[in-house]
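Yeah, one chain of the complex is gone here, protein chain that is, but the others are all in their spots.
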Amino acid sequence: MGDLTSLVFKRLGLGLLTLLVVSILIFFAVELLPGDIAQAVLGQGATEETVNAMRQQLGLDRPAPVRYLDWLAGAVQGDFGVSLVSGDRVSSAISERFINTLFLAAYAAAIAVPISIVLGVVVALLRNTLFDRVANVLTLTSISSPEFFLGYILILYLSVKTGMFPALASLKSDMGFFELLHRTFLPALTLVLVVTAHMMRMTRAAIINLLASPYIEMARLKGTPPWKVIVRHALPNAWAPIINVVALNLAYLITGVVLVEVVFVYPGIGQLLVDAVAKRDFPIVQACCLIFAATFILLNLMADVGAILTNPRLRHPK
Amino acid sequence: MTKFSDKDVLLEIRDLKIEGYSDETWVPIIKGVDLTLHRGEVMGLIGESGAGKSTIGAAAMGYARDGTRISDGSIEFDGMELTTATESERRALRGSRIAYVAQSAAASFNPAHKIIDQHTEAPVHYRIQKRMEAQEDAMELYERLRLPNPQEIGFRYPHQVSGGQLQRAMTAMAMACRPDLIIFDEPTTALDVTTQIEVLAAIRDIVDQFNTAAIYITHDLAVVAQMADTIKVLLRGEEVEEAPTEQMLDNPQEDYTKSLWAVRSFQRPQKSRPTDGTLPVISVKNVDAAYTGGVKVLDDVSFDVYPGMTVAVVGESGSGKSTTARVITGLLPPSSGEVLFKGEPLPPRYQDRKRDQLRQAQMIYQMADTALNPKVRINEIIGRPAQFYSGLRGQALKQRVDELLDLIELEPAKFYNRYPPELSGGQKQRIGIARALAAEPDFIICDEVTSALDQLVAEGILKLLDRLQKELGLAYMFITHDLATVRSIADEVVVMQNGKVVEQGPKEEMFTPPHHPYTDLLLSSVPEMDPNWLTTLLEERGVDNIGDAADV
Amino acid sequence: MSKKNQNLIDRIAEEARKGRISRRDFMHYSVAAGLTASTATGLWTTSAAAQPKSGGTFRWGIHDGNTSDTHDPGTYLTRVMIFLAHTHRSYLTMINGDGSLGPDLADSWEASEDASEWTFKLTENASFHSGKKVTADDVIASLNHHRGDDTTSAAKALLTDVTDITKDGDYVVKVALSRGNADFPWLMTDYHLAICPANDDGTIDWKSGDGSGPYKIDNGEFGVQFSLSRHDGWHREGAYFDKVEMITLNDPNARQTALVTGDVDSVSQVDLKTMALLQRDPNINVLNVPSAGAITMPMFCDTAPFDNVDVRNALKLSIDRDDIIEKILFGAATKGNDFHHSPAQPYWPDDIPQREYDPDQAKSLLKKAGAEGLTVSISTADSVSAGAVDMAVLYAEQAKAAGITINVVREPNDGYYSDVWLKKPFCLVSWGARPTPDVMYTLAYKDDAAWNESHWQNERFNELLLQAKSELDDTLRAEMYREMAMLARDDGGTIIPFFNNFVYGARANVGTPENLAASWESDGARAASRWWFND
Partner (left out) sequence: MSIFVIGYYAALIAASCLAAYYKKHGAFMLLFSLTLVSFIIGIIGGVPALRAVTTFAGALALAAGTSYAFKEFLILISKPALAKELRTAPLTASFGMFVIFTYAIAAIFAPWIAPHGESEVISSAFAPPDENMLLGADQLGRDIFSRIIYGARNSVGLALVATLLAFFMGAFAGLMAAVKGGWFDQLMGRLADVIMSIPSLIFALLMLSIFGTNLGVIVIVVAVIYSPRVFRLTRAVAGNIVVMDYIEAAKLRGEGDWYLIRREILPNSTAPLVAEFGLEFCFVFLLIAGLSFLGLGIQPPTADWGSMVRENATLISFGDITPLIPAAAIALLTVAVNFVVDWMLFRSSGLKEQ
């Protein structure tokens, strides 16, 4: 277990380094964006005077590296600064949005992960049958369709034509849990369609990859029935790649859903980030990107730890 | 066939034909084989790779591997016709009445489950025993198979148990439902000789104790001589001959069988070191080496290789033979000590060596499959060193390649433009040799060059190497675990164990007692053709001694 | 009573029976048509089948909102904030449904002779949601928020002429101007000039979101939605809904779907492409209101090849306005005539000949200018307006007939107004509706205006502009604006192909007054206080 702890710490360290580089990159990317926050906030109504006045108030007249270091000094103490536009604390501006994003991701994952693994196992069991081929074509189609396309189709059939689910996923604070589930069903379903296929195919591939292993042949030669060969002998050894792809898709559910948020008007962090980029609101952009990057890094780390924990060789050292 | 009566027939295979799918067509693998096995009989199936031994073994369970199919013939097991039975009927036999022991126990145990859970799977599935009973039974079998700690060893995961022990555990697993027939598919091939003995003894005992019939598949004559009542020889999917063991050993009928027997006779006279003060080509001086992570794998290794001589480095897996080769080639810089080439110290890292220094020492690899780039034509594989070191171009280069192909006895016109995957194992190994020769080296490291080859082919390679040595005055460092090879080709022998040189000296000396105890163990563990060899050896050593040896 | 007036009254009564006119408007028109107030009231009770009813929650999908919005009136930018401002805050004056100027916080206003000093009398009934009365101090602080050297307000330019703002008692505010401006009360409707509670130090408290408008904010999140409830005791008539929910719906498809499925009661903008399809839906009313907003295409008059008036006119002639209105706006626009004065604004000259698509004449003008086979680039972006890119592409196709090659350059959406507008010599610009021609011309056509987007310098035009500003006689003023329009049309550097309509939608059960204000979408951004539910 000592190896695992040291691996986790090593990876966390590397992750922090990655975050640092990301933050530098993002900072200068925002710097490079044409126009600045003053122009963006004042829009068409900007004059040189007002723009200068606003720059001065926000401290944008200081050189960029100084501002970055200033931000960094705060960030290492857990203070990500205040939004340049609204003056709110970044943490409070983001937290609610991030919770929304996590909720949607969790909702989609709660449906998609079990379905894709079960289906993946079933398809592996029925490999090369008609069912497998149909599933193959369907999953490929759902992977290949643009997300906004899926979203619009779902809206058309489940909302406009049948009225079963609301097309808008806007949230209100006084909503009950089931109303919440009902209201966010379409975006969740769109995401489910996007990620399920990938995870299911990977589960199938991971299992089928193992079917040539001698221990699978051994299991068959012991008279083990086919489903048990898959579930008991192949699946336990296929966890590492499955966990990996699940983690990758979970990361996507959190970081990659801007389009779905746009289509369903869901108040998630992606929309916030896009808006903040439009307004050149550096602290928000930075915090959002770091959250995304950290999510990605942590999920990858968890996948690696998961792979280790499901690998008996590493779990039970000699 | 006097020992067994006809009414005791357990397995009857008639005119079995099996086809394999390759290149979009079904090609025959087994071309009409008959086999009769009686209760309690152990039949050895012997043949070279591609002879169809394993395929017949699997077919005896009514099982066709992926990509193969039983196309004709009948397989009757205890009155039940397997070729027409349904899949579930056949499956019901497997594990309960016919069991299987695979070549590599390490790969054939599921890494995700404890050994005992895999053991009890079949008896519980067939409702022969309850789980707890099956566990009790497993422990008893472990004890009978002389596994250490029989009460506890089953609760380990496969990777926590050594290879020899796993192989015995797998035999125990096969025994779990007390089957009528066990298929042993090369169960000791992957093991070191000292471990092999232990497993062989255990298998023989348990098969005797339960009077189980067995098909023992192997390519090693000496091994099968210890195990089988009857031996059947196969060649390319057809039977060559079948006879009771003693008869087969003493008086083989067919030419092919005789040639198999004759393999072991190649031997060449031992040369001795030059006495005229010639410096050794390679001199390994007090080398220590460790891989990253700090585990020391070489400990004060020293030996010399003189021009024109063959030094065999022997030892079991993990003894440091290959690491020594890596130190010499510069892939692994030693942590102390040095390697001299004709008296001059070589830079420890290959990157720091001069082109000419690299040229002087070449290497031939064990696995010709991974040693030759499958996507590069033969002419480039061989031609590249010539081009690289000697700057040959165009016609001169082609001529040199032809010359080299001639040298390794492959027809240049035929092989010049081919790719490695189109070649047989022996041909590939020859290309490997030609590539080494193309650099015009003084010294070649041969790393287990024959261990992946069938005996007849290996023989050819050894003869080729011998001839080349005579013609070109090469010095070989011959890494091997096979003492028979050492006996046939070496001039000097270095015995290694756990990264240390245990003993070294001229071959004749090494093969005559007194030995270092480890050398003795190695030498005595090499199976011999005598069917009573194992029995005698076990008596000599005493059972307990073997158990220790197997745990090395 | 004249025949004309009788017809008008009949029509008003008919509208009232259909429930398409508010009581206030009914009274307004009836009195205008010559009835006395009491007769009008009687007529209203007999004819109005559906007068405004109170109650219900109005869910209002608005098309332009951003998470980084704030309550600072100086930096209002998005529609959501503008609409919100008109719902939870008050202004001194407001634009009525019929386009006239009406009272909001100010009950009445009057000017000095030269229109350089204005006096506003405030209503004494108005209070902030916090309960505090709205007084002259609040008004002064709110206007000063946009003045001074360190202000960051986008409305600073609007108030540059203001020299002093003083109070005369708690309910009278006097504004002194450096030069006369007859339109000053109209300026007070600018969306930035919302009245916020004053702090003791003369600044305003905008952060709290407190206001004196018809609804108060219960809770909300910028860029997402706001929930409001009625401010009992609002100082004007209306505010029929109990609650209002303003939902940011930036995606046109989401907006439309929400309206179709009934997830919202009204949306502030309808995609023009689907307008016709939407009109077929019996559950939906599409509201199509001509506005003073326009897409302009300014050319730098001091930069070749646009420094030649013939080239400019050739470019004006080679745009097929009807085709663009049909294809880009699906008919929802008023044809433009290259002067920035729309029929929705006062003093509109209706007798100026319309410029039509005439590639042949354009060709001959180019020949005259020696610029045959002209090639120019036009910059545009999707952020200008939904059809801006298509429009430029279409224009490029049309101009081919005049032998002009127009390269359409799609610029990045972000920073379009800082990097393209006023920087590139030929581009597309979107202008919101301004209340009067004076405001518009002063902003973007005056020689020294910061936003003189075409770099147009015309002495006579500027002279007239200044004269008209302080002219209180309407007839004289109208004549001046006519002459200015002709100058802009024939000499100016701006192509104005059309004034776009505001096209928005509401569910069929939403009652709307007959006249919908043209200053913003959704009835001048005041749908929340002017509309009601019919059932």
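Chains here go by letter, A, B and C, matching the order in which they are written, and residues are numbered from 1 within each.
The rule we apply is simple: a residue touches a chain if its C-beta (ideal position, glycine included) is under 8 Å from a C-beta of that chain, and two chains touch if they have at least 3 such contacts.
Everything numeric here is computed off the predicted structure, so don't read it as measured data.
Asker: Which chains here would be touched by the one that got left out?
Answerer: Hidden chain contacts in the full assembly come out as A, B, C.
Asker: Which of these touches the unseen chain: B:P385, B:G425 or B:G460?
Answerer: Touching the chain that is not displayed is residue B:P385.
Asker: Would you mind spotting which of A:L72, A:L158 or A:I208 touches the chain that isn't drawn?
Answerer: A:I208
Asker: Based on the whole complex, identify which of B:V27, B:M132, B:L331 or B:A396 touches the chain you can't see.
Answerer: Within the whole complex, the residue contacting the unshown chain is B:L331.
Asker: Kindly note down the residues of chain C that lie in touch with the hidden chain.
Answerer: Listed in rising order, the touching residues are 252-253, 256-257, 260, 271, 273-274, 277, 326-328, 330, 382, 389-390, 392-394, 396-397, 408-415.
Asker: Tell me where the left-out chain touches chain A, residue by residue.
Answerer: Residues in contact with the chain left out: 14, 17-19, 21-22, 25-26, 29-30, 32-34, 127-130, 133, 136-137, 140-141, 143-149, 152-153, 155-156, 160-161, 208-209, 211-212, 255-256, 258-259, 262, 270, 273-274, 277, 289, 292-293, 296-297.
Asker: Of the residues in chain B, which ones touch the absent chain?
Answerer: That gives, for chain B, the contact residues 21, 23-24, 66-67, 329-331, 350, 353, 355, 358, 362-363, 365, 367, 370-376, 380, 384-385, 388-389, 435, 439.
By our rule, only the chains that are shown with their structure count from here on.
Asker: Need the CA-centroid distance for the pair chain A / chain C, whole Å please.
Answerer: Computed from C-alpha means, the inter-chain centre distance equals 42 Å.
Asker: Taking the mean of the CA coordinates per chain, how far is chain A from chain B in Å?
Answerer: Computed value for the inter-centroid distance: 50 Å.
Asker: Based only on mean CA positions, could you tell me how far chain B sits from chain C in angstrom?
Answerer: 89
Asker: Write out the stretch or stretches of chain A touching chain B in their complex.
Answerer: Chain A residues touching chain B: 211-215, 217-225, 232-233, 236-237, 311-313, 316, 318.
Asker: Help me check something: in the complex, which residues belonging to chain C touch chain A?
Answerer: Touching chain A from chain C are residues 66-70, 75, 77, 149-157, 192, 207, 219, 221-225, 227, 247-251, 253-254, 257-258, 260-261, 263-264, 412-415, 417-419, 421, 450.
Asker: Which of the residues in chain A come into contact with chain C in the complex?
Answerer: 33-35, 38-50, 53-54, 56-57, 83, 85-87, 93, 96-97, 152, 155, 159-160, 163, 166-168, 170-173, 262-265, 267, 271-272, 275-279, 281, 284
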